[in-house]
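Of the protein chains in this complex, all but one are displayed in their positions.
Letters are used for the chains, namely A, B and C, taken in the order the chains are written, and counting of residues starts over at 1 for each.
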Amino acid sequence: MTLNLGVIGTGAIGRDHIRRCSTTLSGARVAAVSDIDPVQARAAIAPFESEALLFETGEALIASPSVDAVLVTSWGPTHAAFVHAAIAAGKPVFCEKPLATTAADCLSIVKAEAATGKRLVQVGFMRPYDSGYRALRQVLRDNTLGTVLMIHAAHRNPTVGANYTTDMAITDTLIHELDVLRWLIEDDYVSAQVIFPRRSRHARADLRDPQIVLLETAKGIRIDVEIFVNCRYGYDIQCEIVGEEGIARLPEPSAVTLRHQARLGTPILTDWKDRFIAAYDVELQDFIDGVRDGALKGPSAWDGYAAAVAADACVLAQRTGAVEPIVLDRAAAGV
Amino acid sequence: MTLNLGVIGTGAIGRDHIRRCSTTLSGARVAAVSDIDPVQARAAIAPFESEALLFETGEALIASPSVDAVLVTSWGPTHAAFVHAAIAAGKPVFCEKPLATTAADCLSIVKAEAATGKRLVQVGFMRPYDSGYRALRQVLRDNTLGTVLMIHAAHRNPTVGANYTTDMAITDTLIHELDVLRWLIEDDYVSAQVIFPRRSRHARADLRDPQIVLLETAKGIRIDVEIFVNCRYGYDIQCEIVGEEGIARLPEPSAVTLRHQARLGTPILTDWKDRFIAAYDVELQDFIDGVRDGALKGPSAWDGYAAAVAADACVLAQRTGAVEPIVLDRAAAGV
Amino acid sequence: MTLNLGVIGTGAIGRDHIRRCSTTLSGARVAAVSDIDPVQARAAIAPFESEALLFETGEALIASPSVDAVLVTSWGPTHAAFVHAAIAAGKPVFCEKPLATTAADCLSIVKAEAATGKRLVQVGFMRPYDSGYRALRQVLRDNTLGTVLMIHAAHRNPTVGANYTTDMAITDTLIHELDVLRWLIEDDYVSAQVIFPRRSRHARADLRDPQIVLLETAKGIRIDVEIFVNCRYGYDIQCEIVGEEGIARLPEPSAVTLRHQARLGTPILTDWKDRFIAAYDVELQDFIDGVRDGALKGPSAWDGYAAAVAADACVLAQRTGAVEPIVLDRAAAGV
Partner (left out) sequence: MTLNLGVIGTGAIGRDHIRRCSTTLSGARVAAVSDIDPVQARAAIAPFESEALLFETGEALIASPSVDAVLVTSWGPTHAAFVHAAIAAGKPVFCEKPLATTAADCLSIVKAEAATGKRLVQVGFMRPYDSGYRALRQVLRDNTLGTVLMIHAAHRNPTVGANYTTDMAITDTLIHELDVLRWLIEDDYVSAQVIFPRRSRHARADLRDPQIVLLETAKGIRIDVEIFVNCRYGYDIQCEIVGEEGIARLPEPSAVTLRHQARLGTPILTDWKDRFIAAYDVELQDFIDGVRDGALKGPSAWDGYAAAVAADACVLAQRTGAVEPIVLDRAAAGV
């Protein structure tokens, strides 16, 4: 049976997922859309599904019997309400990050989902679907490295927009590392510290860039993540895992090696959208397959909550300069 | 509209394509199957499409109004007849390699298709769908290398089965280079020479392994391809293009870099099936999209014929030790 | 004129320098030796210089008119006295690290040398003579990276002896990074912090291994150095410099690339002595040339003092867990 998806929010990411479900993925179709701008919603679906239904509100879409599962790709502050509605309707929901804008709201979703006794929520963290990270995780599972002791990571953008602020280095940028590293090592963060190196002259005067975030996990693993969003040279994601027996490094994106003009090397991507483009396909196919199989396996509401709590501590650490604790409320969540 | 595919031949590659169309690709379903062993055909389709039709013969499948397009994945010697039947029925056909077992039969298909005035045939050469070769071709199209002068290539298998013969180094192994290199440089071969280096002790006594094939193209490009099917260390495909301004090399498969046991490096694949696994998906999706758009773009019957003619010359050169000409019969083909 | 060297201390490193001066380097000969064990001293010089003089004490050697310049390769705690004696005699002296066992004694040497108005002392830090670090420094001098913002470094040994203690991670291991990084960026350290990740099970129970040292410089550059002396896989020195315009990484040691047993890669050295072996030659030739030219250019007494002060702060930071200041006494040194 083809899965009937309803998409709430037809901005860039929403349209991208509509295209993906319609032309690339298997087993689903977009049966319904909704947007605060119905003209945009209609334009988004028209090239792909002439018979899709248009709903005035996300709530109406969720309630429709024509919708089996929901994709929430609307404005961030609206996510939590739509996810709650989907949970209430007993329908699986894929929610782009953030799951909610506060850790408390994330926790509320965790609780609501737990109360249903079923797994219904997948959060749109795509890094665990990247083939490089998956290969890295396989190395860890094969125990080639022995026990993990340290991770050295970096998240570098060539440049950022004028409205990018110091805390967005955590909430928009580091958030991906907070999710994927936790998934890699199957461990939880217990503290965070932020160090501000000399500022790049390419950063705006009110932006601290680069930053270094130091994390500690429950098992004592130490993680350093360089965040550098005006690095100029390219979009570059690095991850090196140091274990008792050896070290593994995230693959560089596959590229042609050139010998040209006195240089031996490969191109570096400059547009972040190219870096994980294949991962989005795998991610959404996994959601579709998970719904059809009745067993979602991707990033959960709890994962979304854990990332949110860690991000909050990092933002606090930016301000205090101190080592800030990271505490998950397992009791409240009933997990 | 979902495309209804009919699959003729449900051996390993047929079953793989059935799975691919049913669980991974978009826009098509397997509506019909046929095999000389109907029990196997039924078992092949059962997990994916309960409503698929089972035909006793490939010809019947091709004739069925329930089938929009045909996949020929049967035993090689049967390919040509099924492709001719599909052409006669005016239905698009994807034929696994070889298109036919002789160059003359390939040419006959080219003529039959040309007589319909439509492009109907795609040959199952998957290398042009590999992301690495595509990146290499983009470098050529960007003219980064200037005019191409030479190609150094290698095709290495860790080992081969007991029934692998000296001429299969051409017809089963080199055939992929014959196709993809021609596609890369948009040029035709004019001669071939084969050199036999010292034999590896891991090759059976009656097998010449390794071999070096030297090709010349119409534009004067010189190509050397090492074929080494008992190389022991892994399945390894190399391609280096030397141009007037620089050199480009096919990417190595993406892999985690390890520092472990006094070695810095990456794993090498050992199973050929893993090397181009993603290319098979892209290839068949391109066929599906091409049929739906009414414009096939993949390897054509002419490409299949050109590879067959070049392979024949290489096999002859194995025996004579001389430089053998490669001549395409454009007049007969009407191209 | 051939330079007549006197060598004080004929243990492993002393004998190595005798061999080096006698069979590899240009412009000098070992004219005199001294050791607390005269039998060993005689045995050390015998294969190379039959006419070399043997002195009962280092002081007598220094005073001899047959000695133009002095190499101090004796037990660490004796270094300072011999260096002072050489300064007092107005003779150039190459002193293996440490220059002295305390920062105060290093400072005393700086003052004594300054009082002579001449540069007489070179400290045996060999990393600035390594071709890789020199290439890295050239990149900085070419300003390819723009202003330096961060350095990520690692110093890894496969294993250490039973008497290696937690503070030796600083005084024996990190000391090389403290010297060479300061030389690379031409900047001084202002603070240090030490973090202890999860301990490797290969480390003895009383040894904290690995460790991460965080340094800040006067210009605000942030440096992290992983020290991991039971890393198992090899002896591995890493240094990555992040600047405003790009990133440069210390070359891996040159090695044959192998495709073998399903692995593509290069060997990693396991013996530290092989890693900087060429640098020792360049270092000592530079001392010889510097003495003959009347202008020593290598690591100075001040460099030895600066490394000692930074090391003291790091050892303190190991104990306190806090950020410890690093303060050089420029006034006392008269620099």
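We adopt the following convention: a residue touches a chain if its C-beta (ideal position, glycine included) is under 8 Å from a C-beta of that chain, and two chains touch if they have at least 3 such contacts.
These figures come from a predicted structure and were not determined experimentally.
Enquirer: Shown chains touched by the missing chain?
Expert: Visible chains that the missing one touches: A, B, C.
Enquirer: Can you work out which residue in C:Val67, C:Leu149 or C:Leu250 touches the chain that's missing from view?
Expert: C:Leu250
Enquirer: Looking at B:Val30, B:Ala103 or B:Ile247, which makes contact with the chain not pictured?
Expert: B:Ile247
Enquirer: Which of these touches the unseen chain: B:Val67, B:Ile221 or B:Ala279?
Expert: In the complete complex, the chain left out is touched by residue B:Ile221.
Enquirer: From the listed residues C:Gly132, C:Gly290 or C:Gly304, report the one that touches the chain absent from this view.
Expert: Residue touching the absent chain, from the options given: C:Gly132.
Enquirer: Please output the residues of chain B touching the missing chain, sorted low to high.
Expert: Its contact residues with the unshown chain are 146-150, 152, 195, 197-202, 210, 212, 214, 219-222, 224, 226, 228, 231-233, 242, 244-247.
Enquirer: Using the document's contact rule, name the residues of chain A that touch the chain not shown here.
Expert: 232-234, 236, 252, 258-270
Enquirer: What does the interface between chain C and the hidden chain look like in terms of residue numbers?
Expert: That gives, for chain C, the contact residues 22-27, 131-132, 135-136, 139, 144-145, 245-261, 266, 285, 289.
To be clear about the criterion, only the chains that are shown with their structure count from here on.
Enquirer: Which chain, with its centre taken as the mean C-alpha position, is closest to the global C-alpha centre?
Expert: A
Enquirer: Tell me, please, which chain's centre (mean of its C-alpha atoms) is farthest from the centre of chain C?
Expert: Centroid comparison gives B as the farthest chain from chain C.
Enquirer: Are the two sides of the chain A and chain B contact the same residues or different ones, given that same means over half of the numbers occur on both copies?
Expert: Counting shared over all numbers used gives more than one half: same.
Enquirer: Could you grab the centroid distance between chain A and chain B? Build each centroid from C-alpha atoms only and quote it in angstrom.
Expert: That pair's centroid distance is 38 Å.
Enquirer: Scan chain A for residues touching two or more other chains and write them down.
Expert: 245-247
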